[in-house]
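Sharing a structure, written as structure tokens. Questions coming.
Right after this comes chain A.
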Amino acid sequence: MDHYIILIIQVVFVLNLILGLASLCTWFERKASALIQDRVGANRAGAFYRGDNFLSKSASPFIRVLGKLGVINTLICDSVKGIMKEDFIPKGVNPILHASGPFLAALPVFVSFAVIPFAPDFTIPAFTFFSYDFGPYDIKMQLAPLDAGALFILAMGSIAVYGVAIAGFTGNNKFSFLGGLRAAAQMISYELAMGIALATAILVYGTTDIYAMVEAQKTVWGIIMMPIGFVILFITGLAETKRGPFDMPESESELVAGYFTEYSGMKFLLFWLGEFAEIALFSAVISLLFFGGWNIPFVTLPEGTIFGALLGHTILMTKIVFFCLLQIVIRWTIPRFRYDQLMNLGWKYLLPLSLVNLMGTAVVVLL
Partner candidate 1 sequence: MEIDIVTKLSCFMFCAGVLTVLLRRDTILMLVGIELMLNAVNLSLVGFSSLHGELSGQIFVFFIMVVAAAESGVGLAIIISLFRAFRSVDREAASELKW
Partner candidate 2 sequence: MMNELIFYLLAGLVLGSSLAVLLIPNPMYATLSLVGNLLAVAGIYALLNAHFLAVVQVTVYAGAVMVLVLFVIMLINNRDFEARIPSKIYFFLASALVFLFLYILIPRLSSSGEASNVEGSVRSFGLLLFQDYVINFQIAGILLLAAMVGAIMIGRRSGD
């Protein structure tokens, strides 16, 4: 009974974390893209707020600052606008299929967060609260401490292809169909190189459990052991999330809007939420596998205490936020690939490179 309650608390925590990260990425995308492109971006909503009673007067400096930064605009105005828009379904399309497109694109991302550890394990010592005895609890900050955690993330990446393909197909026009097919082909091609790069990481750490991989990086970070693997995983992760220089499927100047042309309102926002959550997922994977998770060189965290868990969580979150922001900056800095260049890169360069990397790493591990 107790551990169900702890599980529910953990689920709420992780869900808050994902949505918080996705919101942060959304806001940063708007503001950073504006600053990179030498314009100001959204700064009007709530920027001139003046209160007239005591409560709103004391809150108004904060609201003005948030408004100037464009936070209110992105987080509140866009969401309300998206919820209140008319939900448009093109004619002659099955409404269930149409609705399941964004669902299948966003669900695997949220499920993958179940195998990501957010803090080192800690124990809550026994305490009594209003004469109820709560025993000592061993809490793992992983919703599902699976043995095959890294492979589970790969499996969920495979499911995400369905959302894109179905979304493109149910648009019932040639543009979104083409965008959907291209997106699905791109995702499948880069999944291969990503799988082999993950296999390299599994080879070096000797386990597929993500928690054990982070524990194995106490002395030296993963990136020092496999630099090429990091580069490959980063590039393929960018291609999987259809971000960065690989956003051919949603190339706004060419294909109307790509595979989500026929979606409006909350379904469209669900696609975007799934995409930003995937950015967060992928940053989490990179920082857990290659950058030590919650380990910093020359610092040992106090094991098993709540303070150590909090400290580890903060360190991990810093790394994840850094990689999220890095991906967003990369997207707005580098021009996108043409489709044949993209496929060329995936099949002719990254796949042989990842295979050679795997063989080289296997040789080095054996010695």
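Picked so that all candidates are chains of the complex that A comes from, given by their letters.
Basically, a residue touches a chain if its C-beta (ideal position, glycine included) is under 8 Å from a C-beta of that chain, and two chains touch if they have at least 3 such contacts; residues count from 1.
Treat the numbers as computed from the prediction; the structure is a model and nothing was measured.
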| item | value |
| --- | --- |
| Candidate from 1 or 2 that touches chain A, complex-wide | 2 |
| Complex interface listing, chain A residues touching candidate 2 | 94, 97, 146-148, 151-152, 154-159, 161-162, 165-166, 169, 177, 181, 184, 188, 195, 207-208 |
